[in-house]
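Quick one: structure below, then a few questions.
The complex appears here without one of its protein chains, the remainder shown in place.
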Amino acid sequence: MDFSNFLMMHQELGLLAIFLILIVFDIFAGETPVMKWFRPLAVFLLAVHTVAGFFVVEDGTAFGGMYVTNDLTVLMKNILNIGTLVVFLQAGEWLRKEDKGIREGEFYVITAATLFGMYLMISAGNFMLLYIGIETASLPAACLAAYKKHQEKSAEAGAKYILMTAFSSGIMMFGLSYLYGATGTMYFEDMQSLITMTPMTVLGFVFFFAGLAFKISLVPFHMWAPDVYEGSPTPTTAYLSVVSKAAAVFVLMLTLHHVFGGMEKVWYYLMWVITVVTIVVGNLFAIRQNDIKRFFAYSSISQAGYIMLGVLHGSEMGLSATVYFILVYLFSNLAAFGVITSVENRTGRTEIAAYNGLYKTNPKLALVMMLAVFSLAGIPPLGGFFSKFFIFASAAEQGDYILVFIATVNTVISLYYYLRIVKAMFINEPAADMGEVMRTDVYNKASLVLCVAGMLLVGVVSGVYDYIDAIGF
Amino acid sequence: MGEIANMIVFYCMAAVIVISSILAVTSRRMLRAATFLLIVLICTAGLYLLLNYHFLAVVQLSVYAGGILILFIFAILLTSAKGDRTESQDTKRMVSGGLALVAGIGITVWATLKHKFLYGDNLTILGDQEINMKEIGNAMIGTGKYEYLLSFEALSVLLLTCAIGAILIARKR
Amino acid sequence: MNILSVLVIIPLAMLLALLVSRNRAYVRTVVTVGFGLVLAAAVAVAVVFLQERAVSSEAMLLTSSTVWYAPLNIHYAVGVDGISVLMILLSSVVAITGVFSAWNMERDFFVWYCLLAIGVFGYFISLDLFTMFLFYEVALIPMFLLIGVWGNGKKEYAAMKLTLMLMAGSAFLLTGILGIYFTAGGTTMNIMELSQMSIPMNHQYWIFSLVFIGFGVLGALFPFHTWSPDGHAAAPTSVSMLHAGVLMKLGGYGCFRVAIFLMPQAAHELSWIFLILTGISVVYGAYGAVLQTDLKYINAYSSVSHCGLVLFAILMLSRTAMTGAVLQMLSHGLMTALFFSLIGVIYSRTHTRDIREMGGLMKVMPFASVCYVVAGFASLGLPGLSGFVSEMTIFVGSFEHTDTFRRVLTILATTSIVVTAVYILRTVGKVLFGPVLNPDHLKLGDAHWYERFSAVALILCIAAIGIWPSGVQHVIYESLQPVMEQINLF
Amino acid sequence: MGFTVYIILVPIVMFLFLSLGSKWLKPRTAGIIGTAGMAVSTLLSYFTAYRYFFVEGQQNGVYAKITAFTAEWLRFGDKLHIDMGVLLDPISVMMLVVITTVSLMVHLYSLGYMKGEVGFQRYFGLLSLFSFSMLGLVVATNIFQMYIFWELVGASSYLLIGFYYTKPTAVAASKKAFIVTRFADLGFLIGILILSFNTGTFDFGLLTADNASLAVTTMSGGSFLGLSAATWAMSLLFMGAAGKSAMFPLHIWLPDAMEGPTPVSALIHAATMVVAGVFLVARMFPLYVFAAPDVLTLITYVGAFTALFAAVIAITQTDIKRVLAFSTISQIAYMMVALGVSGMGGHAGEGYTASMFHLFTHAFFKALLFLGAGAVIHAVHSNEMENMGGLRKYMPVTHITFLIACLAISGIPPFSGFFSKDEILSAAFQHDKFIFAVLWVVAGLTAFYMFRLYYRIFWGAERRYDKHPHEAPAVMYVPLIVLAALTCVCGMLPFSKFVSSDGAPFSAGINWGIASASVLVGIAGIAVATWFYKKASDRPARAAAKWAGFWDAASHKFYMDEVWQFVTKKIIFRCVSRPIAWFDRHVIDGTMNALGTMTEKASETIEPVQSGKVQTYALVFVFSVLIITVGVFLL
Partner (left out) sequence: MIPMEHYLIVSSIMFFVGVYGFITRKNLLAVLISIELILNSVEINFSVFNRYLYPEHMEGMFFSLFGIAISAAETAVAIAIIINVYRLANNIDVRHIDKLKH
């Protein structure tokens, strides 16, 4: 037993500590008034954890190669931390006001646990750990989806999520078993050198990829996403659509590079088609949505397609562009969900029609929402413009101009539906009952400020991209 | 002789597994389906035994047959007050499901048969050896390569969280 | 700090100042002073540029470059040549007249307006493909809200259509820009440096087409012009002014600065396709305008025709024709701004833009009407006004080619001036002359002082170019030297 | 002779002053200022004429082209540039005199005629603008300057014709005039482009020097559709000329243009603008003769036909201004024919001299006729002949001056028309007997319709006038008298001493044989007119009934308006514009919208896939995985 191995895992340990502190606090605080400190505590701990994540960076592997940490994984975890922090900030208000059946503490606890799972996914050097990480990240997330347990929609979302995630994990595991059968190892390093193109490895890879694609919600493995996003509580949706997706993308990127590098011929074409289909289908569905959460689900599907643009060449530039894209996407999407949460908390509505004339009643929220959708659409000077540019550049660098062209043309369609939101907020007249000015609690405000600052600064301040770019695989 | 006995046992169990699993997914009565699942699981444990994975077989029996299946049966009893009959099946879906079934089996079997496995020697050497429990224990809490302390711990977090989550969702309040 | 950046910073400062204001008087002060400063800065740039040019033979002057995104060699690189200086002047003039035409608008309107201005000025001073593209998009997106919120008629449809079509153009453009960057070696985004690199010919074909179409959409290239009629018709006055007057020039400028300059060989070989398209634009726009009954539609089609002429001339790849193209951009920018501001004056009083419902406005609002006639004359190319100069330069330049194809096209393009006369005179005859059709119109007043200001300022500019074109022409002609060197390589 | 530039600058300054200051100026002041400005120009022109013809112009016995002033205005490239300048040569100086004189007369006359009109200041401003443009046109040093002023002339005439802007017919007429001439100018422009591209210059001096050798060498080749570049260029230039000078079939705008104030008609449609085409051909004459002689033949035939055609129509018109308009067309066609039949140099170039001479004389007597008609209209407030008759008693001065003008145009000696017409006829006779015959017939017709006009206004049955018609005020009849005097004397000028095709003076005698023939036919025309119209009778009606079909056609101007109407309305509007507008809205825009609709449709089509059934999702999932696997295998 060599416990020094654990020292490398300070991020995981830190998170685990938070996880445990929260459990203990939750158990002992119970229903006492001390519980009101739960949320500040959770936010504070995670914030400290997030900030600390930027300072301690150590390269190395532990547990005989099962655990890997380096600049890149730390960066990825930091990004996930930021996203989770924002979700924590946004979730509180909803958790407080929701009916009695909802316990506040568990949300944070479970979220922290899923985040822990994502850490493992990212740091995994072995498919077993990767698989456990994925399951840790997704099985409890089903509980988050079904969190509003007195609401049928939420229950349905939870059921769909757990069934589909189990199904996909079965498929993925099947793929892994074939990969294992063909190579005789589960370690990334070993498998990379042993893997060859045979029907079995190809089958294994495709099945494994399908499992990850499910998490990223790439078409045609995306179909759970809209339903679950719509039915889940809004903070869960935000979490699933941003953090969970980001983690899966990171893993896909890492495994493609570290394990399946030799099979580029297979995955390039496979993902090329999937990327195009994802972007197109996501866009087509998004056009007709009337529920804003469902709408953002489809929008995030098509965004996932854009993300794949950086992944599918497996280049260094693609890596930086993807990470950067995800960072910007995180800020933009979470900003949007922050607004959605606020509106939902006040009006209980999530249709796009509820946003009619929002600019007249709540100019600041409308402005944030506009910035968010513009950032998602890739309008300068917001971060989305830069991230789209870089991700297209990374594809163009490899000479894949046709894909870039298809993707850019699709941005026009996406612009159409994003503008629908803007139109609803700025042009349409507010409904009579929307007159009241909404007040958002300070946490949510902080999250919105954070997101807006992120959207504005991450693009214009080039340091962020330079920092990411300096980190290779 | 052991060879042949093994083969007979295997093919019998294989047949049982196939038939039971088919029945498990087609039986109209939920309890029957659960029972067929049980049979499948037990036969799987038998396969593990054939493979000399005794520990695995025990775990299979205790966790699956002992734990999960009980859970299933409780759930079935809990949710089917009106009787456990499910309604008739959707033919269209059955056809497409069957298509997936056939195509899937075809593709996977083709892929496996096509693959040149490098086996032969290993089997005879390790053929009948049972794996030492101590070895398993060491591997489970070791930190080196081919040792799984980290996975084990991670799994514990998973199980804990799932427990919290399941309780959260399932409890009445 | 580089003086050019001032042009971007002032609108930015205005934008911020507007965000904290609620009072209309305050808003007006901010925008008039701000755009006045922009105009002053533009003039200062022009003066400094002329001084520099006297002592320097560099293609771009007042340059400065700061690294922005090192991994992709993206710089904030600015610099101007004579053409950009003229474009900047044009933009600042149109922008301030636009402010006066939008005198009664609220704060939010000007917020977007300032954003538009940031985009426009940033675009014209950029030397870096990335920043150029960035500013290009910055300039496009405020149109959605400007039209969607403050427009009239089918404003939502029009705003959506305009934004989407222009953004589709910019999607083409983005692919093209990436193509340029990577096929030229991926070492620089600076246009001047890129011009020294060679893009492989097989890539030039598609990149040129993409970039040209991308910019062409904004330049109202047939068949991608249909945003123009709807968009202009729905837009509020000053937005139409700025859009037709300045924004459409972004297209022509981009075609010239990026497509032709960086890919001269492809330009040579592909120009015939686009010449046909632009030739169609020219004639088609003119004929399209003949039957329209909405004043703004007439002008929008006329813009299609005139802007088509810009692209047409650029594609002729002759120095004179390109000079004409730039002159035409200036001229069209000014006169179309004038047109739209006057249409705004008329519309704000009569509440109709249907020429069948108006008549004899000369009697009712003589000032606006006379200005309209002047604008009309400028549009149909009356000597002494800017339109004549630019059109003649284009025709003479285009005719320099010896091949029959280009000559026949030129001749076809010249026919547009007759058709232009037809629809301009038809409009003038119906709206301004004749008896007053609607007795209610007799009570209407003439233009207010702020409207007069913008009209007079624009007319002065139009006449200045028309009467003394050689100064402007000289600046443009000289600035074309680098482009011609590129083109003459082949 | 740098001062000549002021001849042009004074009117434009007047224009700016009057139009910008119209609010603050009293109408009368404005009129007087405008007239004074014109007077300055006129004096300067006379002085120029004196200096040119008698002091400086002649070099080695030839009247040279003197560039009195020039400045580069716009440079197109290394070679081509537009200059603005003043070119003095016999014809431009002659034109200066004619234009300023007539313009001054018109200014004066307008002071009376336009009194009390709304927009009096504007009117004078526009007159100044027109004068400026016309003067700039004739002194142009290069063809592009000419084109520039050519366009300005068009625009200012548009404004003048449409002066009564509340009158729909005036608006329509002004529009028509502008568009028809604009269409012709298109030819002019393309001609310039071809010409300048081949020769590399716009400059008249270079173009016409050495018998147009530059054009001959550079443009004889390069055939397009079987014609040489020169032929193309010169025909297109002639197209421009034909537009301004109202040659068939581009003449249709001129009769309608009579909707403008009558003094304007006198200025624009008699004396100055309409002869710009003739002037252009004369200006480019060496090129026509040496580089494109075929075009000259074309000019001859077009001119001859137009002369006859217009004369026939003139016989049938009842609006007095329209009669004059058709007579103008006919007379200008005469000038064109004269140019067409002319050669270069000495007596061969007699046609050229004759043409210019006729232009000169015609300017005065036609202006006189218009102004006289204006006085009549002023008196009876109508343009129609039916509302006139017997006015000789009420308006003696007008009557006499009108008669003088009629005699002049009919070619009766010793009035000026006789001399110039005779010269044209003799030039035509030498060149082509058939053309001569046509012109001879036209001369007779001219005399007939002019006297028809004369008789029906001043003789015939006296109408019952609502208001007693009275002689025009002095400010109106003084110009009449001045012009009448000029009409009487200017024919005696030894014109060929001053104006000739190559600048070298020669003496052209009167060919008495032809002269007598023309006088005879003129007198015959007058006699017939007298028989028909001196007294009110039913003779005209009977004659008309006898030739009913022809008469109808002629009185409808041979349906040329309808033909044009058909071409523009039916073909351009219906067959080009409307389809384009439709195409744009439905096909192009439809395509764009269809892209949107298709996207929506596609979205709608795939929507059911997202059925909400988790098993469907799984099915899709499995099939996708399997298909992808197979796909990758097959790859």
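Going by the order they are written in, the chains are A, B, C and D; count residues from 1 in each one.
Operating definition for what follows: a residue touches a chain if its C-beta (ideal position, glycine included) is under 8 Å from a C-beta of that chain, and two chains touch if they have at least 3 such contacts.
Quick caveat: nothing in here was measured; it's all calculated off a predicted structure.
Of the chains on view, those touched by the hidden chain across the whole complex are A, B, D. Residue in contact with the omitted chain (choice from D:Ala529, D:Val614 or D:Val632): D:Val614. Of the residues in chain B, those that touch the hidden partner chain are 3, 6-7, 10-11, 14, 17-18, 21-22, 24-26, 30, 33-34, 37, 40-41, 44, 47-48, 50-53, 55-56, 59-60, 63-64, 67-68, 71-72, 75-76, 78-79, 86-87, 89-90, 93-94, 96-98, 100-101, 104-105, 108-109, 112-113, 117-119, 122-123, 125-126, 131, 135-136, 139-140, 146, 148, 151-152, 155, 158-159, 162-163, 165-167, 169-170. Interface residues of chain A with the unshown chain, by the touch rule above, are 128, 131-132, 135, 139-140, 142-143, 146, 149-153, 155-160, 162-163, 166-167, 169-171, 173-174, 176-178, 180-181, 184-186, 226-228, 230-231, 288, 294. Residues touching the missing chain, restricted to chain D, are 607-608, 610-615, 618-619, 622 (touch as defined at the top).
FYI, only the chains that are shown with their structure count from here on.
The set of chains in contact with chain B as well as chain D comprises A. A centroid comparison over C-alpha atoms places B as the chain most distant from chain D.
Contact tally for A-C versus A-B: the pair with more C-beta pairs in contact is A-B.
Note: centroid distance chain A to chain C, computed from Cα atoms, is 42 Å. Per-chain CA centroids place chain A at a distance of 77 Å from chain D.
Counting partners per residue, chain C has 164 as the residues that reach two or more other chains.
Residues of chain B in contact with at least two other chains: 107, 111.
The part of chain D that touches chain C in the complex is made up of residues 72-77, 80, 82, 144, 147-149, 151-152, 155, 158, 162, 165-168, 171-172, 174-175, 178-179, 182-183, 186, 189-190, 193-194, 196-197, 224, 572-573, 576-578, 580-581, 584, 588-589, 591-593, 596.
Here chain A touches chain C in the complex through residues 317, 320, 374, 379-381, 385-386, 389-390, 392-393, 396-397, 399, 401, 404-405, 408-409, 411-412, 415-416, 419, 422-423, 426-427, 462, 465-466, 469, going by the rule given at the top. Across the interface of their complex, chain B is touched by residues 615, 619, 622-623, 626, 629-630 of chain D.
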